[in-house]
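Only one protein chain is missing from this complex, and each of the others stays in its spot.
Up next is subunit A:
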């Protein structure tokens, strides 16, 4: 009988090869897959949007985004994903479905997406140029400032993209959540798009 291994592995386990890729020299793009996160989709039940907003304020101390924004708290990021719904991105189980249920169960449906999405962070001097080839939304800093989010499509694939806090060196950081089964395809597309700038590839267990 076949032996199965049920170890949790990233959908990019085979595709992601750490190190340099594409043009040589200083890498214009840093691509990091973040492999260890809790992701919960919070959706208001019919007529319960106000109750959901109240619960979010009570749980996180900040208002949940009601427009295409990402709001960062001390230990979680709330990312708008559509009318009356948002993602909670965190680590360590503190804001997993079980932890959120007491506050949200009366007003929302919670859905654990932790292993259903892949999280890719793109930064570096050419990250915006690389993403602009794949995206039809305007990523110019005047329009896509820190904290701006967008549910959109890249290479015909549904993604949620948002701009995180800038790196310590001032470079913009773009975070992309993609469905796990489409992650490898989008990953290769990103590598093709970034190759001319030189890429530094890594994965990380840390959100920041």
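FYI, a contact is a pair of C-beta atoms (placed from the backbone, for glycine too) under 8 Å apart; a residue touches a chain by one contact, two chains touch by 3 or more; residues count from 1.
We take it that contacts and distances are computed from a predicted model.
Colleague: Not counting the visible chains, the remaining one has a UniProt entry; which protein name from "Sarcosine oxidase subunit delta", "BolA family transcriptional regulator", "Protein-methionine-sulfoxide reductase heme-binding subunit MsrQ" or "Putative membrane transport protein" does it give?
Modeller: "Sarcosine oxidase subunit delta"
Colleague: Identify the residue among A:36, A:152, A:171 or A:189 that touches the chain left out of the display.
Modeller: Only one listed residue reaches the unshown chain, and that is A:152.
Colleague: Contacts of subunit A with the missing chain: which residues?
Modeller: Against the missing chain, subunit A presents residues 43-50, 68, 81-84, 136-137, 150-153, 156, 158.
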